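Before anything else, here's the structure in question.
Shown here: the complex without one of its protein chains, the others still in place.
Chain IDs A and B follow the sequence of writing; residue 1 opens each chain.
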Amino acid sequence: MAQTLLQVEDLHTQFFTSRGVVRAVDGVNFHVDAGETLGVVGESGCGKTMTALSILRLVPDPGRITSGRILFRGKEVTRMTDEEIRDFRGNDVAMIFQDPMTSLNPVTKVGNQIEEAMTAHERFTKVLARGRVVELLKRVRVPAAEARVKDYPHQFSGGMRQRAMIAMGLSNEPSLLIADEPTTALDVTVQAQIIQLMKQLNRELGTAMMLITHNMALVASLCERVVVMYAGRIVEEGPVEQIFRSPQHPYTWSLLRSVPRVDEARKERLVSIKGLPPDLSHSPPGCKFHPRCPFVIERCKTDPEPPLGEVGVNQVARCWVLMRNVKEEDLEVAKTSALSKEAAERLKAPAAEVGGNAGS
Amino acid sequence: MAIPATTVEQLVDWEVPEQQIGLWSDALQRFRRNRLAIAGAVLIAVLVLIAFGSPLLVHLGIIQDPIKQHVEFIESSPGQNGFAIGSDELGRDTFARLLFGSRVSLAVGILVQAIILPIGLAIGLAAGYFGGRIDNLLMRFTDIWYAFPDLLFVLVVVSVFGPSLLTIFGAIALVNWVGLARLVRGQVLSIKEKEFIEAARSSGSPPLKLILKHLLPNSLGPIIVTLTFGIPNAIFLEAVLSFLGVGIQPPTPTWGQMVFDGYEAIYANPTSVVFPALAIGFTLLAFTFVGDGLRDALDPRMRR
Partner (left out) sequence: MAVIAGRPARGALLPPQLRALTGTRSGALAIFVVRRILWMVPIVFFVIVITFTLMHLAPGSPWDKGGGRQLSDTVVNNLNIRYGLNKPVFTPWFDFSTGHFIPFRWDDQFKLYIWNVAHFDFGLSYQYQGKTVSTLLLESWPYTATIGVLAFLLIIPIGVGLGVVAALRQNTRIDYITMGFATIAASFPNFVIGALMVVAFSVLAYRATGGNFYLPAAGFAMDDSLIMPVVTLALLPIAYTARLTRASTLETIRQDFVRTAWAKGLPERLVVVRHVLKNSLIPVVTTLGPTFAFLVTGSVIVETVFAIPGIGRAFVVAIESRDYPMILGTTILFSLVVAIANLVVDVLYVFIDPRVRLT
């Protein structure tokens, strides 16, 4: 077995707002092995980004890590001194963000921003760092890299900016690169290029990658293992292929049904998951997915949340029902509506009153 | 991959859907939560009461006549000779003059906004609606306007036409409409961008009516905020004119003039400067607080 790089244990990150405590990350456990690619999927607002920011201790106010352990190569990240965490960021674990348009400083040259990422740590001298900038930009396939180091971010296209962000992330040769929705803000063709690039870099450099996305197709093309998050909790985890073949949690199943797949001749309709993830300051009782679950049973609402149970080789899921126990006819109904009968009933009432405004 | 993984089609909430709170009651709630704004509003309410009530108080004999001179008691200290906070260089009761001074300040502040509103609306609407040359003219005009400091212009106008109420109000209004016109212009331009205006135009119906219909609800908030901030500005300009001796003429008591008069004898009787100075300062502060409160409550851009 490969060496464990990052181990997250029972992580809780909470936001203390005037409306109450928002449990953005609510008892999350996972690990990343050296050189592996882990996908973290879920809709927006499920705590994926907060999990990533917690690892770098960059949780914005008024949030903070309230309990749990984050071990990087056995060292406790939550107990690091200010100087230790500073040197850890970007050096051991680097992160690239969703929107390359806003993630680069608009009034500083791109080259300087990459150089600065290196000079912040002891690894490269200033002269060496300067020389490496062009090399890095070439590695992420920025054309005419020598000239473009002197450009400002607004002179770069979206795709080029994300390449520059990746170059910045890789500049210190970190052991782990966290990519938070790296392609969401980009054009489709550019998305494909960036994914290709990340795949290649992972192979060439052996950098472990943690890919945060809501896009199952992206996970399929890039990751070996996947963690599915819902409402600040992990609901399913396992090898990508296995999860795609037989998802056991209804949420994973729904996510998979919401993207087109090339590898399967598909007769069924593409269905989106109806409704929104819950407000994390007032989560529903029982299983947090039950108000939106097409296969909900009484137990889901009354019993405490189910534990993460072994459902296959290296695969765990947090569900009382599990997809393999779902009856064929229920599955057929769900494929067309992706919404429980009960939820559909409840929808009708407010929808009638509010008219066409619901959901806008 | 181009298809988003989840599209929210309908709102299913396990809770009762959040109550639909209207824009205005929402704004009112936010305003109420702002303690400084409430304090400012209370102070303004008190000032309005004083402004309307002070002649009555004189009539009832509770305060002295602010114009009556007691030459035997000039520059009294507070409490001396029966003057609550002293008397001025002509032996007039500073307290009564202080109360009466609120009348001029509030009148200037509010009436000037009443003059500005139709002018700013009309010009802003015209510039935004017709665009082209008229718009260009307004914009170039504002460029020139901004090179001409407010106070200088008001001073020149007042010196030329004499310090009558009309000139002072007119001159102050004249330097203040530009901001409102630009605001309205911007709002009209942004409404013009919207699709339903295009649709109306292509179907042949005059879009002016539609624009007006959408202008009001969209712009009422910013307009109210602009006018509220205009009030302290107008009060300030009037006070400065009075202080420089070219404002509303004596014997009408104004705070600026009281500071000016008191300044001559500041060593003998500093209170005759301090009280009107503080009255101006706190009145402006109150309007600023209310303006800040309204902006935070009404401006959608400020919302989280």
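Definition applied: a residue touches a chain if its C-beta (ideal position, glycine included) is under 8 Å from a C-beta of that chain, and two chains touch if they have at least 3 such contacts.
All figures in this text were calculated on a predicted structure; none of them were measured in a lab.
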Shown chains that the omitted chain touches within the full complex: A, B
Of A:Phe30, A:Phe72 or A:Phe88, the residue in touch with the unshown chain: A:Phe88
Touch with the omitted chain, as defined above, among A:Leu5, A:Met50, A:Ile70 or A:Leu104: A:Leu104
Omitted-chain contact residue, chosen from A:His12, A:His121, A:Lys138 or A:Lys199: A:His121
Residue among B:Leu210, B:Ile223 or B:Val259 that touches the chain left out of view: B:Val259
Interface with the unshown chain - residue positions in chain A: 56, 58, 60, 86-91, 94-95, 97, 99, 102-108, 116-117, 120-121, 151-152, 154-155, 165, 168
Touching residues on chain B - with respect to the absent chain: 143-144, 146-153, 155-162, 232, 236, 239-240, 243-246, 256, 259, 263, 266-267, 270, 273-274, 277-278, 280-281, 284-285, 288-289
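One rule holds in what follows: only the chains that are shown with their structure count from here on.
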Length of the line joining the C-alpha centres of chain A and chain B, rounded to whole Å: 50
